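Left out: one protein chain. Kept in place: all the others.
Coming up: chain A.
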Amino acid sequence: MKHLFACWGMGLALCISSTASADETVIGYIKTITDQTTIDESAGPIKASLGSPVHVGNVIKTDQNGAAGLTLKDNTILSIGPNTELKIEAYQFEPQQDKLQLNASLLKGTLHYISGVIAKLKPEAVTVKTPTGVIAVRGTRFLVKIEE
């Protein structure tokens, strides 16, 4: 929470954060962004910018003016609107080893999802959790809004 306040205090708008155990493997990059987005990294929230790497465990956060888009290694696209928190819970993309997984959580706000290779090769390996349930994906594009 301390980090969060520091982040807002500095007037940042997109944060990406992650747990201390976050894997260092880059699973995708921030590809579109307003200056209102942060990423919660293990060391605390950092201001996200175009090209910021995304890791498993990261929470991508936007404030009331923020928006951001990311493209993951399997070509999955996730773009979010204002007042949103999106967590990447798990991700594996090693088709040669049949290691395929994408679990994200939309904690609040709005998400636009476009499926990538993982959803094509192994649809059951993709889920988007919401506060009230789980969305399973069968090769598609959809929108989700979480009302607080």
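Keep this in mind: contacts are C-beta pairs under 8 Å (C-beta built on N, C-alpha and C of every residue); 3 or more make two chains touch, one makes a residue touch a chain; residues count from 1.
Just so we're on the same page, contacts and distances are computed from a predicted model.
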The complex's invisible chain, by UniProt name, from "Molybdopterin-binding protein", "DNA modification/repair radical SAM protein", "Type-4 uracil-DNA glycosylase" or "OmpA-like domain-containing protein": "OmpA-like domain-containing protein"
Identified contact with the non-displayed chain, of A:A67, A:L102 or A:I118: A:A67
Touch list for chain A against the chain that is not drawn: 26, 28-34, 50-51, 53, 67-71, 73, 75, 77, 79-82, 84, 96, 110-112, 114-116, 130-147
